[in-house]
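The complex appears here without one of its protein chains, the remainder shown in place.
Here is chain A:
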Amino acid sequence: MEEVDHIIIHSLRVIGCDIEEDVTNLKQFSTELIVSAVIRCLKVINSDVDLPNSLPGGMSAKFRIGTSMAAHIQELGYRGEIGYQTFLYSNEQEIRRVLMFLVDKLPKETAEAVEEVLGASVLLQRTIASTLAQQLNSVWTPPYLKQNSITWRGSPPHWQREGASSLCKFHASHLHIPQGMTDLKRKLPKALRSYYSQSLPYVTNQTVHHNDTSSSVIEKMASEITAQQEWENEWNQAGLASRLSEQEYREKKKNKIRKRVMDQLRQDVQRSGDFAASRKAQDLQQMIDSISSRAGSSTKTKGSRFTHTEQLIFAKDEEKTMSQMGGESEVGQGHSEEEIQNQRDAEVEGLREEVSGLVSRLEQMDLEMRKFTASIQQMEEVVSTQGSTNAEKEEAYTVKKRTLDLLPDAENNIAKLQSVVDGSAQRLVTLANQWEKHRAPLIDQYRELKDLSSKKESEGEKKLEEIKAFRVRMKEVADDARHKDEHLKQLVAEYERMTKDVNRSAYTQRIMEIVSNIKKQKDGINTVLIDTRAVQKEINQLTGKLDRTFTVTDELIFRNAKKDEAAKKAYRHLAALHESCELLISTVEETGVIMREIRELEDQIENESKNKVLSNLEKITSDYQQMKKENTALMAKMKQRS
């Protein structure tokens, strides 16, 4: 029972009842405490209950509160006997039952946790709805009153963002950070070092707008990470198999891509070259024109003093020349203007013809020159071919000449030649033999080396495979470790959450203990039952035996009794003995029954004495007296009024 009391008292304290520390069981509860605890429980279960937190002074008021409390508890579904007397004239067991029922009905905290799991989307929607409702209800404030559209309001007031006027684009720009600083062995060039230490602006100053700083940093980090990952992937897949060092691999790849791009470009150029060749000259001319026209207008200052003065000076000069020309023309005014005009036209015409003649001659000359150069080339080629044929012919001539020299002494010479040929053939054979000798071991060596190299290759391949497998495993293990770490963190968090609820584990322990106790007791009861059953059996056996022996002896003595006087006496005695024995047994049984009844009654007495009947009776009588007094006082008041 103590455990139950502990649990009840703990949960009452949790819901805010003012129970003193030294109260450890329900026996120590006073009437006031009981009433306040029950009312508190009722209020927690159902917030509509309208009852005062403590007992009022008047007896009738107490009575009313008691009945209403009983009614509330019955509404909750309590199925025991309950009335005002349960609280006012308390009985430990009844109070325990009522409090247990109430504690059981208390709303569970775990219900909230279950609701939380319901789904993040639901929660999100709820929060969105609540914020929207709040913002709809709150008063509009102009944007210039909110710095970065952050405000301090709501109930309870908290910082929050309102409106979207201060949002900025996620715009990233390139950042430059010192590189190669971590490797202390390699010295940085002095110029670079001074740049890093003096001129390189901080990262926060490198962006054009200050808002871009964080986004730029994030972007840079992300790009570096992805580049690293991509490289790792590629290195694992293709890089290791190529059996090159990292640098070599990179170099090779770079060259490959460069070559590819170059090929592509070359093809495109060739394809478009034919098409564009016809228009090329024209385009070039246009481009030059446009550039020159742009150059004219490219000075940034539209009207600096320098250009103004320049213009002025030139303008004056032009004017002067104009005026001079004007003067000249005045001198030759004697001729008629038409004549002059004609003369001039003729002159111009003549000059033009001359020019065109010169141009055509120039072109002709050009053509001729080209022809001549072409013929020069041709001639050179002819000369070179002639030279080569000449050399060939000379060679042939020398060979023929020698053979002709040999002709007169033909036989000797033939013999000589034969011997020379033989000698050279022999030499060839010996050389071949020697070559064979050298060759065999060399070939053997070559084969061995080949085997060795192939072995090494296969070994290398194997090792590569192993390395790959190890890399994969490494990643797996790292992933595993990370997962486990996360799991650990989760579990730790969970554990921390759990440790707050110490009672739970204590309770479960207690419950286990109680269960084991009950088991033990059950075992004891079982053994006792078996014992009693054995005793019963024995008794039955004995009575059976007794009956049988009695009938046997009875018959025996009865037969003898007809003949013998002593036997008759003995028979009578036997009958008397039997009867008295039976009587004895029955009285023993009766005493047993009575003893049991006595014990039951004693239990009942104990129970009744626990119910504090006497004290409660005294209390009731005193309360009754008080009520009477109150009633008489009221009556007196009534009379006074009337």
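Methods note: contacts are C-beta pairs under 8 Å (C-beta built on N, C-alpha and C of every residue); 3 or more make two chains touch, one makes a residue touch a chain; residues count from 1.
Heads up, the rule we're going with is that contacts and distances are computed from a predicted model.
The listed options are "Centromere protein M", "COMM domain-containing protein 8", "Protein preY, mitochondrial" or "General transcription and DNA repair factor IIH", and the UniProt record of the chain not shown names that protein "COMM domain-containing protein 8". Screening A:47, A:198, A:247 or A:270 against the full complex identifies A:198 as the residue touching the chain left out. Summary of contacts with the chain left out: across A:123, A:238 or A:428, the touching residue is A:238. Touching the chain that is not shown, out of A:126, A:171 or A:628: A:171 (per the contact rule at the top).
Mapped onto chain A, the interface with the missing chain covers residues 125, 128, 132, 169-174, 176, 189-192, 194-195, 198-201, 205-206, 208, 238, 253, 257, 260, 300-301, 304.
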